[in-house]
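With one protein chain removed, the remaining protein chains of the complex are shown where they sit.
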Amino acid sequence: MIGRMFRGGVHPPEKKLSADVPVKPLPVPEQVIVPLSMHIGAPAKPVVQGGDEVKLGQLIAESSGFVSANIHSPVSGVVRTIEPRDHPLGRKLPCFVIDNDGKDDAVEFTPLGDWPTAEPKALIEAIHAAGIVGMGGATFPTHVKLSPPPQFPIDTVIANGVECEPYLTSDHRLMLEHPDRVLEGLRIVMRVLGLDKGFIGIEQNKPDAIALMREKVADHPGVEVLALPVRYPQGAEKQLIYAATKREIPSGGLPMNVGCLVQNVGTLAAIRDAVVEGKPLVERIVTVTGEAVAQPVNLLVRLGTPIRLLIEAAGGATVPTAKVISGGPMMGLAQYTDQTPVIKGSSGLLVLGPEQAPVIEAGPCIRCGACVRGCPMGLQPTELARLVQNDDFAAAEAWGVLDCIECGSCAFGCPAHIKLVHWIRFGKAEVMARRKKG
Amino acid sequence: MLTAILTLTGVGLVAAIGLGIASRVFAVQVDPLVEQVAELVPGVNCGACGNASCNAYAEMLVAGTAGIDECTVMSDEARAKIAEILNIEFTKTDKPTAVVLCQGTTAHIQLKYHYDGVPSCRAAQLVAEGYTGCDYGCLGLGDCERVCPFDAIHVVDGLAVVDEEKCTACGKCVDVCPRNIIELHTTNQRVHVLCSSQDKGKIVRGVCDVGCIACRKCVKVCPVEAIEFKDNLARIITEKCIQCGACARACPTGSILDQGGPHYIAKINDNCTGCTLCARKCPAGAISGEKKLLHVVDEKKCVRCHVCYDVCNFEAIALVDEQGQEMIAPKPKKKKKKAAAPQGAAS
Amino acid sequence: MTGLLLLAVSAVLVNNFVLARFLGICPFLGVSKKIETAVGMGMAVIFVMTVAGVVTWLLYNYVLFPLDLVYLQTIVFILVIASLVQFVEMVIQKVSPVLYQALGIYLPLITTNCAVLGVAVLNVQNEHSFAEMLVFSFSAALGFTLALVLFAGIRERIEFNDVPESLKGTAIALITAGLLSLAFMGFAGLVK
Partner (left out) sequence: MNERLKLIVSSSPHVHSPDSIPRVMWTVVAMLVPATLVSVYFFGLPALLTVALSMIGCVVVEALLAKLFKKPIVIRDGAAAVTGILLALNLPANAPWWMILIGCVVAIGLGKMVYGGLGQNIFNPALVARVFLLISFPVQMTSWPAPKPLLGSAATDAVTAATPLGMVKEAAMLGKPIGSLDLPGWTDMAVGYMGGSLGEISAIALLLGALFLLYKGYITWHTPVSFIGSVVVLGQVFHWINPDLYPSGSFHLVAGGLLLGALFMATDMVTSPITGKGQLIFGLGCGVITVVIRLWGGYPEGVSFAILLMNAFVPIIDRYTVPKKFGFTPPEKGEEEAA
């Protein structure tokens, strides 16, 4: 059941600076800032208030809707207040500010016991309780993803260890250092969905991870390792499913429309911890990298740690910082302050100097077609940008602006440096707003 | 010669008969009224009325499914003519105009970050909620300028500025502004709070020189309680406002703009008959005096609304500046308002 | 057969009505802003030109020529063409109001379109047989449509262009038409 390579895509320089640096834990900060929104969907509802004492792993906010997720305290200490703080998304959002007492006094975790015999419902409940969301960056609540409507039966589950974004190595290190946690997590998901087969997709630029996983699957029946060709965006959900199964998710559809489910390897490890150890999601691996930091590292970080501390842990900035990006260079979000906290979807922190992030004025489109050739979705980015620029949103919609996955392949290769993704995002936002208006 | 005439006539006759038959077979009903009305509507297809085109609006008008006021662009004459054609009621309306509720030119504001993106406000708003330090102010990338069909709004020094002469209040800029800082106001309303920030005063001070810092001085000084305070921002209630401009004079950051000026202090001269009319009308209670005796204006209390000037029937109230210099002579007795009346002089 | 084919090629490419003979420039500039309307206009012209060609040819050869009334040629042709256009207008208004709106004033203008009269006169001048006349009229209209649609495509593309202020609108359209005509010069001498 091997699919095909998707059309389009680009080959950005990989620059995996921290690929050989083992993960080391970052000291727990004196104060953490934990947003109520660390997932897609409704913000969680606080269950503690300013002044309350909390323990490590204690539930501090509970999911407040169908698409929402629980939040647990990443430290033990006192909740100072709940107030708007700078959020990685680029605006001020309500956050817990918790003073750490330094004791790491944890609540008692209750494991589920023998998971291979547990009911799928109980497993999903455990995952829900642990507040697990997609840790590849999309932060979609995992328990929702694992409960597809009955008309969409899932027959294929794929663990996403592709990590096609340049610079980032957190998934790579996780697979090297904790292969069994990832694979056990995958098997738990297979159990939830009643499947006896699962895939783990890894790009061929990580031969050590592929070799290790191939060795380890002997202990994990039903799991198959897919070594995928190196081409960005191989790790995008739609392209990964196509590569694994040759199935195309229909326009506007979800993986479940083609009977597939994709989980990031970090999420799988968290699922395993939640089920086997009863441990909620309070920390994650973050790659701190970029030419502008002294020593690119992979860190195990408590959620809510300000990114300023991460940059310091990587030896600080060696040149005046031009750009700080939460996530990878192709799809990450540029930050305007170093006060934002690490959240559940923060896979990496990229610090670039003026040389790597020059401001270049856009030139005229010379219709070279690089964007058309690069688009993994078969769109014509230059045409979309032109239509959006001229406020012709109806035409942009007809040309498929909503199908764009914002992977950045078009803008990466554009010789005129046109900000195609930005125009397209603008078009998408306008089309969605118009749809809402009706 | 005869053959020539006959041939020509014959050909013409055949063609005429053919066309006659065709006009029966392919007859299409067109309401002649639509054409008449279509010629009167503006024809700029701005879409402010909610119809796809001016022609479509004309059809709706004739069908009676659209009102004649829905088009803000049309001149009053055209409106009157259409009303005549369609035999419907029509009253003149106050001409509204777009107002940009922000004064944050480049010199006045701080930036949140160095923006490297496409030149569109709506697009910039998608990148970390916009690059101006103030999350509510004008981004100045000119989406309103590009969308305006009448060339009536321009970005000058990073701030959108409306040209009232050209503005037809079609509302396109209002729709397109991602920060919703453009509103339509009637041109009679001359005093505006030109700030949209809902942040607390401390934050506003940090990012802008000319923002509303929520000090509420305007509320205190307003003689008619026409200013309400909500979300750290003063708002003028148009229905109550008497255009005195006291709030604008009181505002420490200059975020309230009074375009109705100049406003002067009232001064009562010897012509006063003590009729008490001015004292009763004064919204600020600045005029005192016994009946049938000379009245006096308390300069400190006077809000310069000119109400007393307007109501005085005895040529007894002049308008003076701070130095006491007479700027506008008392209104002549028992005559109707002249062009020199303050409202008129202001505009 | 080869003769007819050459005649067709000649009428479409070599002596293209718009780009080589410069006939029918008015609708060429007026109705070429969108490809859809250009195609509609082209269809209308194909119909009018072919039918006008047939009718005028019949009139000329069976009425005017035998009766020695050749000097009435122009006036009779115009009469026939005018009636035909009226007829087409009525049909379009009934069948496709959208196209009718889009064509607007240019539809009645086919009446005074020199291209239609040109076809009728050229048929007579070159002493075409009936088959030749049919092929010539049709291909001339086809050539007109080709030029119109090509031009509409170009104009759609340059619609949002950053054309210098003084050259916007008709100016740039005329320059483009000139360059298109330049390109069509390549076919010169293809058919003698």
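We just call them A, B and C in the order they show up, numbering each chain from 1.
Here is the rule we go by: a residue touches a chain if its C-beta (ideal position, glycine included) is under 8 Å from a C-beta of that chain, and two chains touch if they have at least 3 such contacts.
This is a predicted model, so every value here is computed, not measured.
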*asked:* Among the chains you can see, which ones touch the chain that has been omitted?
replied: A, B, C
*Looking beyond the chains shown, say which of A:H39, A:R85 or A:R425 touches the absent one.*
A:R425
_Interface with the unshown chain - residue positions in chain B_ = 111-117, 123, 126-128, 131
*Which chain A residues touch the hidden chain?*
6-7, 10, 12-13, 90, 155, 166, 238, 242, 245-253, 258-259, 308, 311, 317, 320-325, 327, 329-338, 350, 352, 356-357, 359-360, 363-370, 372-373, 376-380, 382, 400, 403, 406, 408, 411-417, 419, 421-422, 425
_Hidden partner interface residues of chain C, rising order_ = 35, 149-150, 153-154, 156-158, 161-164, 167, 172, 175-176, 179-180, 182-190
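Heads up, the rule we're going with is that only the chains that are shown with their structure count from here on.
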*Could you state the distance in Å from the CA-based centre of chain A to that of chain B?*
49
*Got the chain C residues that touch at least 2 other chains?*
none
*Can you tell me which residues of chain B touch two or more of the remaining chains?*
none
*asked:* For the complex, give me every residue of chain B touching chain A.
replied: 112-114, 116-118, 120, 122-123, 126-129, 135, 146-147
*Provide the residue numbers of chain C that touch chain B in the complex, in ascending order.*
59, 63-64, 67, 69, 72, 75-76, 79-80, 82-83, 86-87, 90-91, 93-94, 97
_Residue numbers on chain B that touch chain C, as the complex places them_ = 3-4, 7-8, 11-12, 15-16, 18-19, 22-23, 26-28
